[in-house]
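Once you've had a glance at the structure underneath, I'll fire off some questions.
One protein chain is absent from this view; the other protein chains keep their places.
Every chain is named by a letter (A, B and C) in the order it is written, and numbering of its residues begins at 1.
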Amino acid sequence: MKKRTVALMVCMTFISLWMAASICMAAKADGVLRVGWTQEPRTLNPMGYDTIQGGMIMRSMIYDTLVAYDETLEPAPMLAKSWKVSDDGLVWTFDIVTRAKWHDGRALTSADIAFTYQYILDNEIPNFINYLKGVEKVTAPDPETLELTYTAPIASTLSDLSNIFIVAKHKWENIAGDGAVKYENASPLGSGPFMLEVWKKNDHMTFKVNKDYWRISPSIKQVVFVFFSSPDPMIMSLKQGDIDVIGSELTPVAARALSRDSKIKVVKTPNLYYRHICINCSDFGQGHPALRDARVRRALTMMVDKEYLVKMIHGGFATPGVSLVMDALPFYFNDDIVPYAKDADRAAALLDEAGWQMGKDGVREKDGNALRLKLLVISRWPEEMRAAEMIRQWWKEIGVELTLQSADGGTILAELFPDYKHDMYLWGFSGQPDPNFSLLIYLSSQLQKWNGAGYQNAAYDALFAAQQKAVDPAERQQIIYQMQEIHYRDCPSIVLYYMKAVGAYRSDDLEGFYENTPGGLISFLNRDNFTRLRFK
Amino acid sequence: MNKKNYVLKRIGHSVLTLWLILTLNFFLFRMLPGDPLRLLFTDPRVPLEVLEKMRVQYGLDGSLLHQYGKYLLNTLQGELGMSFVYNMPVSEILVERLINTVILLLPATLLSILLGCLLGIVAAIKRGRASDFICLSLSQLLWATPAFWLGLIFMMLSSGFLPLSGMTSAGMTFDSLWAKGVDLMKHMAMPMCTLSLVMLGQYAIVMRNSLIDVLTEDYMVIARAKGLSHVRQLFSHALPNAVLPVMTLAALNLGLLIGGAIQTETVFTWPGVGRLVFDALLRRDYPVLQGAFLVISSCALLANLLADLFYKLIDPRIEY
Amino acid sequence: MNAQPSILAVNDLTAEFRLGEIYYPALHDLSFEIRQGEIFGLAGESGCGKSTTATAVMNMLPENGRIKAGQAMFEGRNLLTLPEKELRRIWWGKIAMIFQGSLNSLNPVRRVGSQIAEVLVLKGGMNKPQAREKVNELFTLIGIRPDRSRDYPHEFSGGMRQRVMIAMAVCLDPGLVIADECTTALDVMIQAQIVNLLKRLNQTLGLSMIFINHDLALVAEICHRVAIMYAGRFVEMGSVGDVFARPAHPYVRQLVQALPLMEGPVNRLKSIPGSPPRLQETPRGCPFLPRCIDGDDACANQVPPMLPVHPGHYAACFKNKDAHEGNR
Partner (left out) sequence: MTGVFRLKVFPILKQINKKGMAGMIILAVLVILAVLAPVIAPGDPREMAGVDEIMLPPGWDHWLGTDEVGRDILTLVLYGTRISLLVGFSCAAISIFIGSVIGLAAGYFGGRVDDLLMRLTDLFVVIPRLPLVLITVAVLGPSLVNTIFVIGMLIWAGTARIIRVQTMSIKKRLFVERARSLGAGHLHIIRRHILPNVMPLVFANTVLVIATSIYLESTVSFLGLGDPTHISWGMILHYAFVSVALTYGAYWYVIPPGVMIVLTVLSFTMCGYALDEVLNPRLRRRK
């Protein structure tokens, strides 16, 4: 009897609490920016390994780098006020600022930077080791000077260094090198404009402003990243005003839905990101033999109407892909290349020429081998399955039968390595502000690594080596133009479209965003947005 | 067989089942296509030597049997490995998430049992009449409704006046603990309703059938013959008996509840175990999946065992 | 015996049960009376309507049953027309019941003591300590240690549970106790204990009782008067001596013949070929006709009423007169 009464009372209390809840409201504190985010980082340990691009912005809030990018993705000073390079391109000398301070008040000197680089080199930190390739010696002759000595000139040095976060020597010298990757770094010690306050995993991450930041002082007091698993609740929360900004993850439909709202501004920026169909052209793999013939690949490329796909699937939120360097890097993007127009006759002629004759059942064949291909489509993006469906129909016109298979990243990688069992796969590719990385993925030396196409071309490899050493930008531009032409002729991949970063913010509340920098509103490439924006 | 033996036997079976779960858990994740480490370090820039170093760190070296032994040993010591995604021990993540999940599931379960029983009682008392038909149909309808869909519908309906995601309003300041509680309650309202409603149907049906059985028992005739009022007959004599199967069901339903939690937590972005599983699935965080699966299964196993023992001990009609 | 006033008088009791949409008669025109201090037996095959009679008399038929006609006069009031609110005062306070499945008659999740105390408090107007006192007293009466009143039903043996049930039945000193198959499923020794307890209570408390049982031997042993039922009707009624020594109805005759002469093992009623009619089929004539050895056309056209065989001895058979005389 008594127990029942207690239970009843508990229930009643609960219900009344809940009803009271719908009346009470909580107040939003001033100067708190709430960012909707789906790509929760793995770790805030700068040495820790993170595939998720989303984590870069958070680290860049805590940590500074030696150099940064400006709005046009050109190297700009940060911890280094200025720099010079020796005539042979082997020795770089950086002047380090004197005002920089760690969050604990200690001064940041060139010794910290040298320590960071040395630590990476000594412990082969996977995150950064490639950015210090060719570094022979790191020295800090005095607190305001840093010297890097390379074994060979590297054109992308500044861009590379802008990716490495500088850690405090007095903290990290106590962390054993072999544990660095797994180090949890629960309370990161940095020198950046923000400090980590709370990270409730899977829920939110709060940063408070570093009032003593040596560069500029942000006007916002706090940044909260609210983590979502799926876009819809996030976007509805923006509409409701539960969050203030969504960085760069809007789909065209969402952007349409939001642009109807007068309180919200939708922002489209270029992005260092494209989606492509990577074709297995390796002669050692188990892919379809026809794909080893560049003519067949060109015919297939011709039969993809990228304009149409962009219109159908990505609205105005992408541009048709042309070359393997994104159009967000206008200096290196070869705009002389004219994309193939969709032309079934020419494509058919190419296939005929390659010896693939139309068979009775409408599928081309050669030596009893039918031109039946399989495309693995990454399962994360349903819209790409639809793109693939359209491609399947276009290719059917020229007698190529395509089957589609949805696969997650792991499955694709398992097909890829080490045997190159696939025919082709549709995936995304994220570039960097330097074209180096975009070019690297078709090098023979990248087989079993980045080179998913299994593409091998000595001329291409030689050009790559040449551009890497070309410290003169104009010269480098010319070499990179040539490389794009080779890719255009050989078609180891079909670059489908360059995606735009689409974000949105509450324009009734916020102002001061830089809206043209590639990468979106909230991005590593655009990290000064946090110090720049303010509440109305 | 006496009680003690029965209990021992039942516990023995559960231990055996636990071992099977552990084994299943281990080999399930070894069925993955490709190298698990490749999945972790999808960036092929990582040098192979580094990869091998990582392999040792994540316990992925050595023969399968060796790994299995190590896995069993570690698990028994409560070590569930390191998350691929978050650089922290799986057990730590799980503890935090479990608390959040319990915060959501406990009231939802209580509510669903309460409402389900009410519905079941009404149906049983009005057996064969229109209200019975309505209650029963409603219960079956709710039972057939997927939690995720109901969640979507609720989300569509509640947008504008209730927060749609998370457990707390991030970036808000609260004057008092009370305001904080209120905030939690508002976040909880929709996921809790969703879960309660989809669970409710089952309880209603079981309650109805159980109560109908009880009402025809001799002691209910005696209770009536004793001249007790209807209310007293129901609450004092029928319900204590009829509620037993419902309680057992509640314990056995733990597994189902977790399934519901995965769906609702995903839809409403609730930071619990369910969403952890979902996120881990998307990001292929296998250590977390493995750990979460083990914990979930063990909880279900324990609930199952307790329900069984509780039921058999309390109900004299069951023979051993 | 005749001098005792009657405590319950039942006239023309007819009851029906609903199966699907249709009501089928289950009890036909039952008339009998129970006298003060008397043990009245009701016997017959299972399904013949004994238990239904008991519940119908108390006006507590299950939901799908209803009383069609008749009266059950108890203390000057007709139980069959009283509203349930009024009936509750009579139930247990004046008329109590003991059931067959004693395990199921006691609520399995409540302590036995509290089940008795519940009645004492709610209907006997006692407070809790008084009720506890009374429970102890009753337990002593039925020969169980009073401290066991805190146990649960399943902790008792079958016989003990039945005794607890009896204690519960008599706790408010009712005028009448209906004992429905209260010895079934108990072994012979325990049966004897129970029967002795009932006899003792009958003698010491002057308890009237309806003793429903399919075991004729037991009925013969404990009852003063007895009625034998077949297919929802009385086929014979009279004093135990009359009915068992001089059965007038062919059905009863066969039953009695099947009884062992000496007191022996329990004899179950299963030796008569054929089976009683189902509830759904109501024959126009004598329901026993298909199994009767000396029925004729007259029996097929009309249901035989209860005809007096002898003062206080009635049988529902057109052929009974001779039988009675012959047995003299």
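Operating definition for what follows: a residue touches a chain if its C-beta (ideal position, glycine included) is under 8 Å from a C-beta of that chain, and two chains touch if they have at least 3 such contacts.
Quick caveat: nothing in here was measured; it's all calculated off a predicted structure.
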For the chain not depicted, the shown chains it touches: A, B
Option from A:A180, A:A407 or A:A501 whose C-beta touches the chain left out: A:A407
Among B:L65, B:A130 or B:A144, residue touching the chain not depicted: B:A144
Missing-chain contacts mapped onto subunit B: 13, 16-17, 20-21, 24, 28-29, 31-33, 137, 140-141, 143-146, 148-149, 152-153, 155-156, 159, 209, 212-213, 254-256, 258-259, 262-263, 266-267, 277-278, 281-282, 284, 289, 292-293, 296-297, 300-301, 304
Missing-chain contacts mapped onto subunit A: 230-233, 235-236, 239, 251-254, 256-258, 311-313, 315, 377, 379-380, 382-383, 385-386, 389-390, 404-408, 410-411
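Quick note on the criterion: only the chains that are shown with their structure count from here on.
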Topology of the chain contact graph, where touching chains are joined (line, ring, star, complete, other): line
Mean-CA-position distance for subunit C and subunit A (Å): 88
Rounded Å distance, subunit A centre to subunit B centre (Cα mean): 37
Touching two or more other chains - residue numbers and ranges from subunit B: none
Residues of subunit C whose C-beta touches two or more other chains: none
Residue numbers on subunit C that touch subunit B, as the complex places them: 55, 58, 60, 62-63, 87-93, 96-97, 99-101, 103-110, 118-119, 122-123, 152-155
Of all residues in subunit B, those that touch subunit A in their complex: 32-35, 38-47, 49-50, 53-54, 57, 82, 84-88, 93, 96-97, 107, 110-111, 114, 155, 159-175, 178-183, 185-186, 189, 235, 266-269, 271, 275-276, 278-279, 282, 284
For the subunit B and subunit C complex, residues of the former touching the latter: 127, 216-219, 221-229, 232, 236-237, 240-241, 244, 314-317
